[in-house]
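Got a structure for you, written out below as structure tokens; questions coming shortly.
Only one protein chain is missing; all other protein chains are in place.
Entry: chain A
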Amino acid sequence: MLPLSLLRAAQGHPMLIELKNGETYNGHLVNCDTWMNVHLREVICTSKDGDRFWRIPECYIRGNTVKYMRVQEEVMDKAVEDQKKFRKHGQGRGGRGRGGRGRGSPSYRGRGGSGDRGGYRGNSNR
């Protein structure tokens, strides 16, 4: 299970996020995306030294400022379950998807090959 699907599974759960500047944000995850941007509710912000606190009803954190996140054990179980559900639900799609990816890489290689040939032909013309 990928780290970002774990983050997705953490929606609605409490979590702790430390930013690169050392501040920590404690709150419930409302939403997140593949850039690790997160939207938290009922947040308690703690300064780097841990001596000052702020209560914030809602906040949005840009993903690239995150250092790490801490979540509860249950989230891991939920993520595993979500993954299973997704597999069962979209098994046909998954199969096709895999096939597509499989076909995708040779075709990519094929394109690369033809590009080379084109370049070669171009040289011979010159």
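As a working rule, contacts are C-beta pairs under 8 Å (C-beta built on N, C-alpha and C of every residue); 3 or more make two chains touch, one makes a residue touch a chain; residues count from 1.
What we mean here is this: contacts and distances are computed from a predicted model.
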{"item": "Name of the absent chain as recorded in UniProt (options \"WD repeat-containing protein 74\", \"Large ribosomal subunit protein uL5m\", \"U6 snRNA-associated Sm-like protein LSm1\" or \"DNA replication complex GINS protein SLD5\")", "value": "\"U6 snRNA-associated Sm-like protein LSm1\""}
{"item": "Touching residues (missing chain, whole complex) on chain A", "value": "1-4, 6-7, 16, 20, 22, 36, 63-64, 66-73, 75-76"}
